[in-house]
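I am attaching a structure below and will ask some questions about it afterwards.
Of the protein chains in this complex, all but one are displayed in their positions.
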Amino acid sequence: MTVLVTKDSIDLGNLYQVFVERYPSAAVANFAGHVRDHGDRESVDCLELEAYPEMAISQLTALGVEATSRYGLHAWQVVHRYGELSVGEPIVWVATAADHRADAFAACEFLMDTLKTDAPFWKREHSGQESSWVKVQTRDLERKARWLGGSDTA
Amino acid sequence: MTVLVTKDSIDLGNLYQVFVERYPSAAVANFAGHVRDHGDRESVDCLELEAYPEMAISQLTALGVEATSRYGLHAWQVVHRYGELSVGEPIVWVATAADHRADAFAACEFLMDTLKTDAPFWKREHSGQESSWVKVQTRDLERKARWLGGSDTA
Amino acid sequence: MVSQGIGPTVITIKFFSLIREAVEVEGLSLEWSPDLSSVAMVKAELSQRGANWSDALSHPNLIQAVNHKVVFEDNAVADGDELAFFPPMTGG
Partner (left out) sequence: MVSQGIGPTVITIKFFSLIREAVEVEGLSLEWSPDLSSVAMVKAELSQRGANWSDALSHPNLIQAVNHKVVFEDNAVADGDELAFFPPMTGG
């Protein structure tokens, strides 16, 4: 329904309020991911997120369409930051609206698990004078693989 | 962490904003359930939610403690309405904060699935002059049963 | 038998939803005695109040709570306890 890829900071409370008012539904799930103070590096001062914005919009839209078809969503929204982010700032926000909570939850997890490996963003962690690109985590590949078989909600 | 059982209406945007600011965490999941315009009855004008508030607070707190122990939550919050509710109004809001999204999602679903059958609220649907108590749904009993074996996140 | 006093010699009983409607009261207090030392004994005592009471309290899906915890019928009831009777819960 809506994809936003932006360098601007995200106002989670406002995003949520607008979403529930715009798409009144019985079941609304959402998820926000924030910058950790640790990662591949022991301590992280800030995160630099490189993006390919045109492709990100296209990929996130395709994932939303797939989630809608799998779970009969009434509405969905993905907001993804790029650029420089401080520890604690929201990176990504996903919301889903459906008739039943099982569908809203499954679609929200599906979107998070697939966008992690399918949306063109690259994280670089900064710690003091040093910085390095974040490696793909096995855990993330495994979580994505759960969805490849079809509409299993496990 | 926090349980609120209230007759007052819920401001979801504000609840969410306060939660994320108060408990900064990498992964924050939440869910809102709203009054449907249909249920056991074909059309529903409004919902009456009877409550046993003291026991509801005690039960919801116990579920939050259990979720924290299963999923290592940093924070959680459950807000549950009772009294007269119009179609579209939020009934329940659950938020969870953890280091990893798998835990935040699983804990949020655990809380929703268990509070449906373990927290002392009773729904009565009103449709024109008629009204009736809502029956427990097999689906809800099945979803709750998924959690009885332990900390399986399936 | 019914005591209006709230003190250490009474048990408080609450009814909700279908059960409340059947017994036509939201709650009451009973003076505690050793004859009321289990949930089953309290139910037996209350069931003598009439057919609507005995029917409601033998509801196949009746849930009973003591001090805000769901319990079985053989659960002990002591001085000062709060009991509640209600049908399956339908919150969320």
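Going in written order, the chains are labelled A, B and C, and every chain counts its residues from 1.
Rule of thumb we're sticking to: contacts are C-beta pairs under 8 Å (C-beta built on N, C-alpha and C of every residue); 3 or more make two chains touch, one makes a residue touch a chain.
What you see is a predicted model; the values in this text were computed from it and never measured.
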Name every displayed chain that the left-out chain is in contact with. A
So which of A:Leu49, A:Ala67 or A:Ala102 would be touching the chain we can't see? A:Leu49
Taking the entire complex into account, which one of A:Arg36, A:His74, A:Arg101 or A:Lys116 touches the absent chain? A:Lys116
Could you pull out which residues of subunit A are in touch with the chain that's been left out? 33, 49-52, 54-56, 58-59, 80, 91-92, 112, 115-124, 133-136, 140
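Heads up, the rule we're going with is that only the chains that are shown with their structure count from here on.
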CA centroid of subunit B to CA centroid of subunit C, Å: 27
Where subunit A and subunit B are represented by their mean Cα positions, the distance between them in whole Å: 23
What are the residue numbers in subunit A that touch two or more other chains? none
At which residue positions does subunit C touch at least two other chains? none
